[in-house]
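All protein chains but one are shown in place.
Every chain is named by a letter (A and B) in the order it is written, and numbering of its residues begins at 1.
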Amino acid sequence: MADPAILAVPSADYGPLPVILFYGFAALTLGSAAAVALSANIVRAAAALLFALIGIAGLYLLLRADFLAAAQLVVYVGGTLILMIFGIMLTSRQQQAAEGLRSRAARQREFLWGALAALGLASPLATALLLAPWKRPALGAATQPSVEDLGRSLLDQGQFLLPFELLSLLLLAVMIGAAYLAKSRRPLPH
Amino acid sequence: MPTAHYLILAALLPLVSFVVLMARGKHFGRFAGPFATVLVFGSLGLSVIGTVTWIAKPEFNAAHYVETLSYRWIPLPATASPVTVPDVTAAATAPATNAAAAAAQGGGGGIPFGVLVDSLSIAMFTMVTLVAALVHLFAIAYMAEDPKAPRFFALLGLFCFAMLGLVLSNSLPQIFFFWELVGIASYLLIGFWHENRAPATASLKAVLVNRVGDALFLMGIGLLTVHVGIANLTLYDSSSTPVLASAVASTGQTELLNPQPQSILQDFTRLAVASDAGSILFHNFGASFLGLSWLTWAGLCIFAGAAAKSAQFPLHVWLPDAMAGPTPVSALIHAATMVAAGVFLVARVYPILTMDARLIIAVLGCVTLAIGALIALVQTDLKQILAYSTISQLGYMMLFLGVGGYVAGLMHLFTHAFFKAGLFLAAGSVLHNLHHQQDLRRMGGLWKRLPITAFAALLAGLSLAAAPWFSGAFSKELGMACVYDFAHRLSLGGGGQAKYAMTLFWVPTIASYVTAFYIARLWWLTFGGAPRDEKLLQHLPPPHENALMTLPLILLAFLSLSLWFGPFFGVASLIGKSLPPGVPIVRPSEGTQALIAPFLSYAFAAALIVPLWYWRGFGLAERFIRLPGINLLYVWLREKMFFDDLYRGVLVTSTLAAAGVLAFCDRFLVDGVVNGVGMLARVLGRLSDLFDRDGIDGAVNGMASTAAAASRAALTTQTGRIRTYLLVLLWALAATATLLLLVLPR
Partner (left out) sequence: MTLTLTHFLVLSALLLASGLLTMVLKRNAIGMLMGVELVLNAAALNLTAFNAFAPAPASGGGPRLDGQIFTLFIIVIAAAEAAIALAIFLNFYNNFTTIDVDRGAHLKG
């Protein structure tokens, strides 16, 4: 783009490769996200979500956040998504039947309103972003941040130490809370 | 492996005992005692190994050597710079240079959790573990029939851990931390039989009295923090620099700490002359409050904490009551170790104690030792006598430290720990045999029933009476020589205090005669002569002396011999190595010691009149105390100089009275106001009610029905379906985004 106010991240050494990669990952992410939204089968939605998350991990790589890409794969794909699939398997007994109960017309109506609303939100947002005059930052920022730097600002310099420790507290609370909530109880007489 | 590692491990073993026995004590049953004992013996073994490695170090031969391990405990910004206080004297400001700032850097910008190993902590550590191990052994037999024994041993473990941690602490905040932990353990153990009233109230009293001292201790730490910065509260840094002492020195108080002539006594002379125009007893040098400098106040506040733990006048009242706890606890905590922690603390802050503070400590120690010895003279409860004797001996230690006898005061701490623990364990053995009959008037002639106990008590008692060849005499002679040196020089100086200076020497000397008398009286009335209460003995099972009980007794009795503390084992030179160089202390000459020795030897002779005096039981004594004049004195001493009544009368009653006044205010004043307001509100309410019913109600009812209709209409949108809500939310978001895009300027 000619506008000097818009900055290119990766240096020009790589030629058009980053852009091509970006569009590839973006297509993967958005296509999978759309599949998540539109698929009627929850297992297929989960599979599509897997690809969406992988696509985002690729985008993180383009943004030079290598550790984030790894964390995305390990935590999201390896943890959260597996958790969801477990959830699906534990609760999928009557799911197909319940989906089938909805009339075709009702589903089409829902889809129409939902898609319209999503488009209604996305289009002004995208317009605004395309028009936004971003200030050009100093190019010095383009040094490759390493995992070490990330670890330092998390723990060593004490900048994010408190949130980090709070996060561990949160995880502990979540562990206890989830175990407590998921304790099986007698179903209500329904 | 550095020495410190052995010691840390040794300190943690009792903690293991505490945790395990607290959690699973019930499962151990009667094996709880042996379990705890094995762990404590492990501590003892490790501390002995630590001592050996320490002595084997090549640096050990230096005059002063410390080793520290330091971990970050409370991180603080390194900017905590010492506040320089403008001083009244010009000379004092001269050395206030960058030394403090450098020391602040050395402090690492925070309060470290440090381990300090020096000769003092080595000696203390070995003493504590040794006495603790022997007391544990004794307690196995003593607590055998008690169903709560696992809890007892668990608490003993907690105490040992806290005490050992205290000994190893490297900063004042850390010492305070363990100080409190020791206090808690003591509280729990005094009130161990809390089903009974006496132990419960005694434990409460111990805590309340100690609270006074602890509050002052904390204030002392605060004072130091204000003047030298919190980072400098460490005792030593990794390069053996005395951080606290040098930081204090750099605040311009050096004149007070380290007088120019090498002898503090000359300094006192100088100051005494200088102070004639000013205050009576103290000089005005660097005064900040009530004629004393802030550093003196800091030292005195810290001493107040030590005084509460070590039962010094006027905070000594808790210790006699604390005897309500089990006797092994009295032996370990309230005779040998915890009460000595106060003395230990004074020794730890010794480099920053000013001459003024030292003098006050000496005077208070002197008062305490007199009070303790005199009250012990007339008590008839076995453990009460020992408790007052402990108070008295702690007074001696404080006096020795106060006059500059650093080594002597600590030596007395060590010798006292062994012989007093021995005496207490002997008392425990007696009580165990007599089913907790503590009254001396009903004992007598027990040497036939308990020969080994009687022998052990005799040795330990001789040591307390400072008989020749016993450890008590060794340390007391050393200390009294220091006292004599100090008092003599002080009296030569002229000025206000010169006239009274020798009192500092004569009071403890006379008290040592009293000491010999009361301990001989205790031994004779318990073991000697003929049984005075045959009925009591008839109801008891045949005497037995459990080997578990006698073994520690015999060991402690032999540790009361002078041999172990003399030059051969070098305990004195070991202690001497723990003071950083440059701190002025008194080293009495051989001549002084030779001058003093006869006085103390004659003191031992006071013990010899006891069998005559009590040959036929209390008859002679009973007649003596009915003499006019003597009877008043007797009642005064028997009632413990009315300290308890005084405190109850003045402090407790006034507190309760104040509370009563406040309660009165609350009930009548505040409640009256509240009730009045309530009444007023009711009248107003009555008035407005009339207005309401006709005027407002109509309007309110109208609004209510409108709202009801509106909410019924709104209710239809409440489908309860989360997806519907989401969809509405999404539309609202979309609308907002569009609106913003259109409205906001580019």
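Keep in mind that, in the parts below, a residue touches a chain if its C-beta (ideal position, glycine included) is under 8 Å from a C-beta of that chain, and two chains touch if they have at least 3 such contacts.
As the structure is a computational prediction, the values presented were derived from the model and not from experiment.
Listed here are the subunit B residues that touch the chain not shown: 714-723, 726-727, 730, 733. Not every partner is drawn; the one left out touches subunit A at residues 1, 6-10, 12, 16, 18-19, 22, 26, 29-30, 33-34, 36-38, 42, 45-46, 49, 52-53, 56, 59-60, 62-65, 67-68, 71-72, 75-76, 79-80, 83-84, 86-88, 90-91, 93-95, 98-99, 102, 110-111, 113-115, 117-119, 121-122, 125-126, 129-130, 132, 134, 137-138, 140-141, 143, 145, 149-150, 152-154, 160, 163, 167, 170-171, 174-175, 177-182, 184-188, 190.
Following the convention adopted for this analysis, only the chains that are shown with their structure count from here on.
Contact residues on subunit B toward subunit A in their complex (touch as defined above): 723, 727, 730-731, 733-735, 737-738, 740-741, 746.
Chain contact summary for the complex, subunit A toward subunit B: residues 110, 113-114, 117-118, 120-121, 124-125, 127-128, 131.
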